[in-house]
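All protein chains but one are shown in place.
For clarity, chains are labelled A and B in written order, and residue numbers in each chain start from 1.
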Amino acid sequence: MTAVVDEGPPASLAARLVASPSLRLIGKRLLTAVPILLGVSVLSFWVLNLIPGNAAQQLLGAEATPEQVRALELRLGLDEPAVSRYLSWLGGALTGDLGASLVSDQPVTELLWSHLAVSGELVLLAFLISLGLAIPVALLAAYKPNSLFDRISMIVSISGLSVANYVLALLLVLVFAVQLAMFPAIGFVPLGESVGDNLRSLALPASAIAFPLFCFYTRFLRGDLVDQLQGEDYIVTARAKGIGPWQVLLRHAFRNSTFGLITVVGLNLGTLIGATVITEQIFALPGLGQLMLQAINSRDFVVVQACVVVFAVVAVGANLLADLLYAVLDPRIRYGSR
Amino acid sequence: MRLLSFLLVPVLFAVGCSGGASPAGPEAAGPPQRGGELTVLENASFTGSWPTGLDPATNTTGGANIPMMSAIYGGLFLLRANDDGSGAEVAPNQAEGYEFTDGGTTVRITLREGIQFSDGTPLDAEAVAFNFQRALESPCTCKPTWPLADDGISTEGDRVVVLRFTRPYAAVIHSFPASNVNWIASPTALENLGEERFKIEPVGAGPFTVVSNTLNSELVLQRNPQYFKEGLPYLDRLTFKSIGGDQPAYQALLAGQAQAYEGLTTTPLLEQAQADPRLTVTLQPPTSPYVVQLNTKAAPFDDEKAREAIYHATDFEAIARGLFGGRYPVSQMFTGPGGLFHQEKIEGYPEYDPDRARQLVTELGGLDVTLGTLNSYVAEQVMTALQTQWKQAGINVDIEHYQLSTLVQEFNSGNWQAMLQTAGAWDPASGVGVAFRFSSTSPFSGVDDPELDQLLNDAAATIDAGEREQLYRQAGELIGANAYAPFGLAFAPANLAVKGVHGPGLTTKIPPIVVNTGVIWDEVWREQQ
Partner (left out) sequence: MAVVDAGAPALADQPMAPRRRGWARGLEIVVPATVLGILAVACFLGPLVLPIPDPIGGNVLESYLPSFSPGHLLGTDPNGNDILARILHGGQSSLTVALAVNLLGLLVGGTLGALSGFAGGITDTVIMRLLDVLIAFPSLVLTLAVAQSLGPSQTNTILALAFFSVPAFARVSRAATLRLRELPFMAAAGLCGTPVRRVLLRHVAPNIAPQLITFAMLGMGIVIVIEGALSFLGLGIPPPAPSWGNMIAQGQQSLSATPMLVVWPSVALFVTVLAFNLLGESLRARWSRQ
């Protein structure tokens, strides 16, 4: 990633956003998000229809008679053709009504909010932990490239990127919950009940998600910083002006690198909620991933559909944000390709 | 016995096995103490999911949710047993007694006097009849299969409910503990709250009342001050939590997040827990054995020779020792040693004989089998072992893992060949009993034999226990003689509790009614520090 401007203060970012080409770009991108979301909802409805078995069968279990199943299907409205079910779903979704769970009859929007809160907090904590560690480590590593610290941090981070997160989660449980009994092995305590217990219950799952992110951000940021320190003219200028090495690193190189970092974080956010599925499973957290997995297993397709759309909105939104930032920050892309 | 199996079986631990095994005998617990809280974990893939709420008439997973249901509603009848699991019987609880008349076609159930729901309304005959009616219309497979006559439910006065059947039906009382007619909900509360709210905040006359209920995840209960038994329940608060499996449950117990877990099935964890002085492990007397169902209505198992080959090729003794550390006995019929009418040996049962199996396969000109099962950790291992054994007898085996719905499709299609399942219940006539797997009218049976149907129906109708035993023995012999389906080890999940927790079914033995033991929650107590 190249530097944007020599000493770009945050104010100039806002100024850029207001500038007309950017606004037009935002509008254009927002418009493209609509067909994507529509496409996702059609695709998921179609795919869910491929899965054998339905909620009625699943609810009644292996011992149910065909008559019992048919009666329940009728009650749940599963006998209607897929297209008309999709259209009525879409009609509801556009007015903010995602229907009621086939299984529990609870309003889906309610379910989504309560589970989204858990996943949201988990992801937020994971970001805080990973960035909070990655930034100082990357700065120290970039301060003296190829130093012992740099080498060790690079070895740790590439190793960390090679650990499957389910293995890491199991390892954390084994050591910190079973052996040392420092953190609970499973479960979630809502923030409203006790802040301390809430953080304790999320410590292990958030760390399991944060560790690979930390490794990734460390490598990314350190690489970006080193490149800038070695190649960029403005760094040479700054050095020539007699500014100290830490000052150059923090004031100039790091400030520019944050833009790239923001883009990458935005891209990550899109898929991170999906990555929480296994973690939530291992730690028995009532998050969005678990809601979706449970709903798939019980063939509660109304809930699955809603989860898919939420995941898609987050992914598209994050991508959009990343794209926009990238475009705003790097003028060559903005004017070059379109 | 347990010591012997430890010596016989080379069960070796990689790591984490401490030397001092806890003494086998139950420790002196002292008199029960009042007060305290208890958190109980339930496996999410079975007992720990209640997606449709806890109203007996609309809960479609009621058969699995027995812990929650009996904590809230108590139950008209309960299965009780001595501490070692012997002498099990269905005892009246909210009911006071029952009486058969008209040659077993009528049963009169008398209720205890003065029981009230926790909303203050009376649990009387009218309320019970109302609940029976609702329960029988329920979509749950836990509704009983009574041969009820038209208008077969009536009341006599405030305390007597009368059930009339089209034929003698002696098994009716034994069908209560595992079915939804056992749980009586308050009709008034149901009307006031409406079905939608009632299934979240149900009102019964059981030992506990609902504080909060998050479907599939957590149910918090507190002591019912109006409970009809003096001084009970002991606990102030009882919480059920859903958990993903044996390993996380074990960890949660050690981490102090919960004090009990129902339904442990993983052998290495069982051994580890038994070696842990902090835990009490209660192995329940097994009632339902594994069975390899063979579809006698289609090739290749319409040929008795092929079925015999499977019997002779199957060595469940080796599976019981290798996979389960020799803890569970192998059965030759449809009940385990913990169940009623169990016979140790069935005359003429075709036993393990690999040479004979190979010979039969050669005579048949080879044998190709598709063996299926429902996806589960334990069943998967048993199936892999069976595949290996059958291959050694020259049988080609394909393994299929089914989801619930695909399993049902497979049964309905009639094209299936062999299925690894469990058969039986504490009383073979109730729950997923023997008829479910062997009667010609059941969609989940591979057998079509009028003689067997007759035996099973007669047995369910007979009141005299000796006669019933005789009939079930004949049924067992008939199954063996025709090589309808080889039985395997009878398996029952174990319960874990941290030291200081006591209760019937939790730390004492009670045969599982269907799969899990019905814990008697009002008598569960915790030692106070």
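The rule we apply is simple: a residue touches a chain if its C-beta (ideal position, glycine included) is under 8 Å from a C-beta of that chain, and two chains touch if they have at least 3 such contacts.
No experiment lies behind these values; they were computed from the predicted model shown.
Q: As a test of the contact rule: which chains in view would the missing one touch?
A: Spelled out, the missing chain touches these shown chains: A, B.
Q: For the chain left off this view, which of A:S114, A:N165 or A:N198 is in contact with it?
A: Of the listed residues, the one touching the omitted chain is A:N165.
Q: Which listed residue, B:Q133, B:N192, B:T388 or B:N415, touches the chain dropped from view?
A: Only one listed residue reaches the unshown chain, and that is B:T388.
Q: Hey, which of A:L43, A:L124, A:A181 or A:V236 is the one touching the hidden chain?
A: Of the listed residues, the one touching the omitted chain is A:L43.
Q: Considering the complete complex, identify which of B:T155, B:T188, B:Q222 or B:Q272 is in touch with the unshown chain.
A: For the chain that is not drawn, the touching residue is B:Q272.
Q: Consider the whole complex, including the chain that is not shown, and state which of B:A318, B:L374 or B:A481 touches that chain.
A: Candidates B:A318, B:L374 or B:A481; residue touching the omitted chain: B:A318.
Q: Take the complete complex as the reference. Which residues in subunit A touch the chain that isn't displayed?
A: Touch set of subunit A with respect to the missing chain: 1, 32, 35-37, 39-40, 43-44, 47-48, 50-53, 145-146, 150, 154, 158-159, 161-167, 170, 173-174, 178, 209, 212-213, 216, 219-220, 222-224, 226-227, 263-264, 267-268, 270-272, 274-275, 277-278, 281, 289, 292-293, 296, 304, 307-308, 311-312, 315-316, 319, 336-337.
Q: Residues of subunit B in contact with the chain that isn't shown?
A: Answer for subunit B: residues 10-17, 245-247, 250-251, 266-269, 271-272, 318-319, 321-323, 375, 377, 380-381, 384-385, 387-389, 391, 399, 401, 403, 406 touch the chain left out.
To be clear about the criterion, only the chains that are shown with their structure count from here on.
Q: For subunit A and subunit B, let me know how many angstrom lie between their CA-based centres, rounded off.
A: From the centre of subunit A to the centre of subunit B is 42 Å.
Q: Using the touch rule from the top, collect the residues of subunit B that touch subunit A in their complex.
A: By the definition above, subunit B touches subunit A via 44, 49, 51-53, 60-61, 63, 139-141, 196, 214-217, 241-244, 248, 251-252, 254-257, 374, 403-409, 412, 432, 436, 443-444.
Q: Show which residues of subunit A lie in contact with subunit B when the two form their complex.
A: Touching subunit B from subunit A are residues 52-54, 57-66, 68, 71-72, 103-106, 173, 177-178, 181, 184-187, 281-282, 284, 286, 294, 298-300.
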